[in-house]
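The structure under discussion is supplied below as structure tokens; questions concerning it will follow.
Every protein chain of the complex appears in place save one, which is left out.
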């Protein structure tokens, strides 16, 4: 049975993966309020689940290592609700930079940051640029961007992309960890992003989940475990396809 | 005649604009190599031109201030070519944060970061999130995202979006500052983004313009001043439309 | 069945624990080489196991929350061996500070940093002092210091305290995760701490695990699962006793 | 016609200047209240004007490049008045350091920071020392120090050196941009530096322009465009003389 | 007569000591309230006195340099009382790091940080680890840890180790600088560490000397000059013994 969980391996096992030029996937997420109905680790759990799914899908074909999950993301906009544990933008960036640098120093050359939290997306990519300026090339992606079309086709609610504690995330949790979900407290909130500012266009505004809001951005009422299964499969399959291509690309 | 250039105004004039709840547009760009044929300030010049265009278009209707241009962006990936002046990601973010904070302290509540350089985009938006965490809400957008559809319709080359020293940027410069453009040295390079890594999908990679590359990402051969004029008009019009909506949105 | 794993709970569940003035235990460790025979997450796994053990032991008696594990510690001295993922001292300190500050902001007043990696100990405690300077009072301890006497009595080898990949750590892993241990590659190395500098007294020296060393500081040959069980029980019991006292101490 | 404006040139043009060992002048200033009668960009406009003047004076004789203006200076003491946009001391220093380092990396060896704002002076020079510690040698000067004697001889008011929105600055603006000056609101204030602390000697105190003050330090009533012209000519001439000598000094 | 005080020597004299591979002792302490009866420099004075004592004891035998004293330590917990001058943890660490790095650059290879303030202990050792990560190996010790057994045997009060303004520190000051001590204001306070949190075990808590406390942690009523003399001799002798061993250990 192949091993691919970095933290459960011994130093020689990891060195051997490096010798096979393994692709390292670093799951990145957050611990933050997810409405009243989802557990606070929804984002990092998804990043980790997708990473492990791709590693499993590629077992025997492409060597893949799933690194320990960076669960400490950027969520100051969720701090009004208990349970959120956020880093500042600068600290989060520094954590990613130092961890990836270690991997690079050990000789890994195919490193992918796989993110599960919208608030991390920009900082993660800015960090990839920082690393690039030091000659360390990494890929960075938020998992739902890997299957935007499939997700849009699968959801039934009005909102076709991932919001927060929405149809997509709730479906995934219902599929993966139903025991942690409390659908009785799920509410729909389509005033998204929950900001006082003009939305709907290309202008980016920082969404504040104020105490008066629901902490939800989307419509969990349409969620189902079946939908979650289908979404997860689409994402994992697309990630596996990317990793396959990635592994074949020589990096000096 | 209305005044809208922050730096050319006196303190009382700016205070009066604040009293009218003026929208402040902060042009953000870079000084970096733009192939052999375009001037190094192409990005910041465009951000500034678009901002001034919108201010002019809204004269007498919506009070707008165009702040002094932040020409120092994030361009480590262009440092292999002479002329590039880059800040680090962290310093660039700090500059934006401190300048916007001053505006907020003076009482302005409708502030828009208008960017002209792809390498700035993520850090600019991460900075907006940082500011949000301190209760300062700003909008942030890269100018070509304001008219993605119009641009795609106008360009003739294969690549339908903005690259670097490409059909779009070259057209804009031909329209605005033909005397600074040297079309004899313009080359087409469609190996974009110019990275060794797998591209074409949602995964972000840091593009390195190595010495061996052309420093171009796109096809300037299709550029024309007419196209530049049309693109500029589309962007300015869409920005003006946004500013109009923005100004009407109350911000506490 | 009581819940005490922070990350698997919903925001309301965590808020309820806060209302009961729950003690929060934050496991802190590292991912680093542990000789050839132990998995790289030995330290953080132990911190987490001990924390969960105490939470379970106190179930129904004292409300306890086990926070998500900070697995990214300070291990530059292990970077010569593959698998180590280290933060700098400053970044590690900042991560702890920001996470604890979030807990304090949510209203938790009994927070304990529970560490499983020697290299973190001083920085963790210096961070507790930093937090104290901001009015945030936390406790900090490395798990084996909770049962120093019991451990000394239980080990058979020459070295009576915890080293690295030593009798104690190996016993604990044999008890908890035998399938990840490869005793065939375990070696004894008593040149500890593995530094060129004078040792054995109160003077602190930074131990470097150079490529030429074994990466071990101790004698795993005496390790056994039984010993691991006894050590774990002693540590968990002593931690539970502390948490009981801690919870009764009012913190303003 | 010779080109010397960095930002309006193409990468090859700048590289050619580097090959001729051009002197680079980096204008440094601020955006800050300048009494009620002067525009907020007085300081950076002057630095830029002086730099361009010297470049023009030396055209055909000494290759000179005028870099894009660093208009973001250190002006916390002017924040009580609307329009001021200040960086912190540390960020300003970092901006200068990173921009100069880029120039040095491109091969320029004769770099001069030309400052137009008193509040920048010490930090600019401390930054030159920082750069020096990294082997990057630059010159740094505030423009009025280049012609202290000439200025003292030209002014009629009591105060013979540059204050703030004073006889010298007002004369320069009247000469260069009369349309932006509102002499009706100009007031004389000789309580300078406007601090509560003992002045007139060598002890440095940070001058605070409190809301109750005029924001002026000097006597603009004596200002005239003619005086401005004479002052500008003296400064430009002396700068040109320095640049001539500077260019001849070999720097390894 | 041998010289060993770094700051009173000329550059050639220090270089000569370097050529003899001298051991450098860097005294580290603080300026902070020490109850009502002791001077605020008690901690740094002790570190310096012990260092000079060891240098003198080893004169003619082992070359020793005593560096200028770092009197600026980490004492935020004493700021409620006048006289305390504290650095932040980060700044203190940076000061130590930069000074030690200079010594290392000059070629010294046997460097010992000798601390006299409990609040510095963890940060000093974390800094030694930081330096180690850059290949700079230093020793670090708090002076009373050099003679813990002797001190415990000498004190008469209930508390057998060093607290704050306690029997040990008061005895040392009575022996060394009786004229600065005011025993009339000395009070005994055994509520130590003066924290609201559970103590007496291995868990570290940050002690706050609140305004309502005495600022004392210990029993100065048992102090005597004779005891101070005996304690000082024990510490100096043990330090000298360590330095002797240290000097013989080759450091690459």
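Just so it is clear, A, B, C, D and E label the chains in written order, and each chain counts residues from 1 on its own.
Everything that follows uses one rule, which is that contacts are C-beta pairs under 8 Å (C-beta built on N, C-alpha and C of every residue); 3 or more make two chains touch, one makes a residue touch a chain.
What you are looking at is a predicted structure, and each value in this text was computed from that prediction instead of being measured.
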In the full complex, displayed partners of the excluded chain: D, E
Touch criterion as defined above, residue of D:137, D:150, D:182 or D:233 at the omitted chain: D:137
Absent-chain interface as seen on chain D, which is shown: 74, 76-77, 88-90, 93, 112, 119, 121-123, 125-133, 137-142, 145-146, 148, 195-198, 201-206, 208, 242, 245-246, 249-252
Interface with the undisplayed chain - residues on chain E: 6-12, 14-15, 18, 31, 33-41, 44, 67-68, 70-72, 79, 81-88, 91, 94-95, 98-99, 102-103, 105-107, 180, 182, 185, 215
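Going forward, only the chains that are shown with their structure count from here on.
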Chain whose average C-alpha position is farthest from chain D's own: C
Same-site or different-site touching of chain A by its copy chain B, using the half cut: same
CA centroid of chain C to CA centroid of chain E, Å: 29
Approximate Å spacing (C-alpha centroids) for the pair chain C, chain D: 56
Chain A-chain E separation of Cα centroids, rounded to whole Å: 49
For chain A, residues contacting two or more additional chains: 88
Overall pattern in which the protein chains touch one another (line/ring/star/complete/other): line
